[in-house]
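Inspection log for the structure reproduced underneath, given as structure tokens.
The other protein chains are all here in position, but one chain of the complex has been omitted.
For clarity, chains are labelled A and B in written order, and residue numbers in each chain start from 1.
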Amino acid sequence: MSLSGRLAVAVASSLASFSAAAQSRYNFQEPVTEIAGQIYDLHILMLIICLVIFIGVFGVMFWSVFHHRKSRGAVAANFHENTTVEIVWTVVPVLILVGMAWPATRTILEMKDTSGADITIKATGYQWKWGYDYLQGEGEGIRFVSNLATPRDQIEGRAEKGEHYLLEVDNPVVVPVGKRIRLLLTANDVIHAWWVPAFGVKQDAIPGFIRDTWFQADKEGVYRGVCAELCGRDHAYMPIEVHVVSADAYSAWVAQQGPRQPAVEAEAETEAETEAETEAEADAEVGTSDESKPAGV
Amino acid sequence: MTHALEKYFVPEPSIYPIFGSVALLLFGAGAVMWLHGIGPGPLVLFAGVAILVYMLFGWFGQVVRESEAGLYGKRVDKSFRWSMGWFIFSEVMFFAAFFGALFYVRVLSVPWLASGDNEALLWEGFTQAWPSAGPNPHADPFTPMGAWGIPALNTLILLTSGATLTWAHYALLRGDRARLKLGLFLTILLGVIFLGFQVYEYFHAYADLNLRLDSGIYGSTFFLLTGFHGLHVTIGAIMLTVMLFRTMAGHFQPDNHFAFEATAWYWHFVDVVWLMLFVVVYWL
Partner (left out) sequence: MAAVIPERLQEHHHGAHTGLMRWITTTNHKDIGTMYLIFSFVMFLAGGVMALTLRAELFQPGLQVVQPELFNQLTTLHGLVMVFGAIMPAFVGFANWMIPLMIGASDMAFARMNNWSFWLLPPAAILLIGSFFVPGGATAAGWTLYPPLSVQMGMGMDLAIFAVHIMGVSSIMGAINIVVTILNMRAPGMTMMKMPLFCWTWLITAYLLIAVMPVLAGAVTMLLTDRHFGTSFFNAAGGGDPVLYQHIFWFFGHPEVYIMILPAFGIVSQIIPTFARKPLFGYASMVYATSSIAILSFIVWAHHMFTTGMPAAGQLFFMYATMLIAVPTGVKVFNWVATMWRGSMTFETPMLFAVGFIFVFTMGGFTGLICAIAPVDIQIHDTYYVVAHFHYVLVAGSLFALFAGAYYWLPKWTGHMPDERIGKLHFWCSIVFFNVTFFPMHFLGLAGMPRRVPDYALQFADFNALATIGAFGFGLSQLIFLWAVIKCVRGGEKAAARSWESAEGLEWTVPSPAPHHTFEEAPVVR
């Protein structure tokens, strides 16, 4: 069976890359938050349980396929029910499922607990960029817009693609390491989703509503994510870049933010857009501002 | 009589379905053209409707002829019963989508919008209430529709129409054709009066209450629920009218009148939907 062979190779290599530093090819990216770690382990657990059942069930099936064939002179038996085995293979799976649900429940409750934040940041999805608003904690008042930084030429194949093709932005989010960050999400036009795999965070940004989630990165570094909800033409082109830095570096970044010109400009631009949007909403036409309509309409 | 199964009637090839398909194609295409202001949109749409009407007349006419010719035995009758029952169930599920939406906005989304971060960061000052046009600061104020005027009267009218229809049914079972006709006629009349009031109510809403389809979520749910109900009353009244004409043509026997019964089921279903509407849309 080439297939199960490949499956085995895949699983073996994913287990091997458990602690690999490089971005994984076969499994989740290396987790840098407690939650992402739990998710990683949950997935491995699920994979192993499913694999064991799979091998068990198809072991039996293929044994039968090879041995109980007519060409090998097999004569068909005639049984067609057996209450005992039927009860067993109903009850045992239930027990296995309970075993899976238990750790998952714990993780869910932890993920959903957004209390006790050190810093609160609001992220707003726009077609097709992210706006960030530091609401509370160190850095309060910082606002900027974060756009894709990959040049058009790379996308259209006129230039060599860079290492972080499509995963780089002009103004990354900066947060201090080891601090609990509460993230509020909303959107201005259509639904977007803020996703950074290494944090185990994916949360839809829904226009007109605020949703929250949280993360606490344990390791400094640059972590990259993408918008994960189809949001129109440039859905593939609104990445997320988070720089997790030391407390000192963070303070320095905050101090440096004040006079930064482009951010303020960008903010003004966003403000104008929000205004136009509210007008549109007044006509009960949220999300139909002209610029976002597809061409030809 | 043997116990052998009676032969099940299988109709001859029929030209009507394709008319229905063309009709719906024109209807859909015409509606889209109309919505986007493309030239002959309304024309295409009404051509579709006309063909649909032709098809319904022809098709049901043929069913009636087959039925009167005694081609449908007991088994076909049973098929009709099953199918009408499940058709009504599908209609129930259609309304369920809209009732579900109403429930969701009343119990969940409006309170959410008026509390916590939603209120603090996005819709400052929005308070929870029903009826609501939502947190839009530019919303046009409106007066909600009261329950105890026309709607209450309409409830009475529909309930009475249910009773007159049942009365007509008993007359049919007894073979009392005169009362049957009278009962049917009264039922239709009540249905039409109901619709008249409904139309008046809509005018009233637009003219005096400033309550419109675009008056936020209250207007949306109000008009879609009552509107689809009104549409069903209209269809029911048309069905009843057909039954009246068929009665006058001497159709239906005390032991064989499923078309009448199906119409009655449908009418009662429309009644029940109204009662629910009355409670959750107008009253509470």
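Note that in this section a residue touches a chain if its C-beta (ideal position, glycine included) is under 8 Å from a C-beta of that chain, and two chains touch if they have at least 3 such contacts.
Just so you know, these numbers come straight off a predicted model, no measurement behind them.
Hidden from this view is one chain, which touches chain A at 3, 6, 10, 23-29, 35-36, 38-39, 42-43, 46-47, 50, 53-54, 57-58, 60-61, 64-65, 68-71, 74-82, 85-86, 89-90, 93-94, 97, 100-101, 104-105, 107-109, 111-112, 154-157, 161, 163-167, 185, 189-191, 193, 195, 197, 200-204, 206-209, 211-213, 225-237, 281-288, 292-297. Within chain B, the residues in touch with the undisplayed chain are 3-8, 10-18, 20-22, 24-25, 27-29, 31-32, 35-36, 59, 65-66, 69-71, 73, 75, 78-79, 82-83, 86-87, 89-91, 93-98, 100-101, 104-105, 108-110, 112-113, 122-123, 132-136, 139, 212-214, 216-221, 223-224.
As a working rule, only the chains that are shown with their structure count from here on.
Computed from the mean C-alpha positions, the centre of chain A lies at a distance of 45 Å from the centre of chain B. On the side of chain A, the complex with chain B involves touching residues 122, 184, 186, 208-210, 212, 278-279, 281-282, 284. Residue ranges of chain B in contact with chain A, taken from their complex: 112-113, 116-118, 121-123, 135-139, 214, 216.
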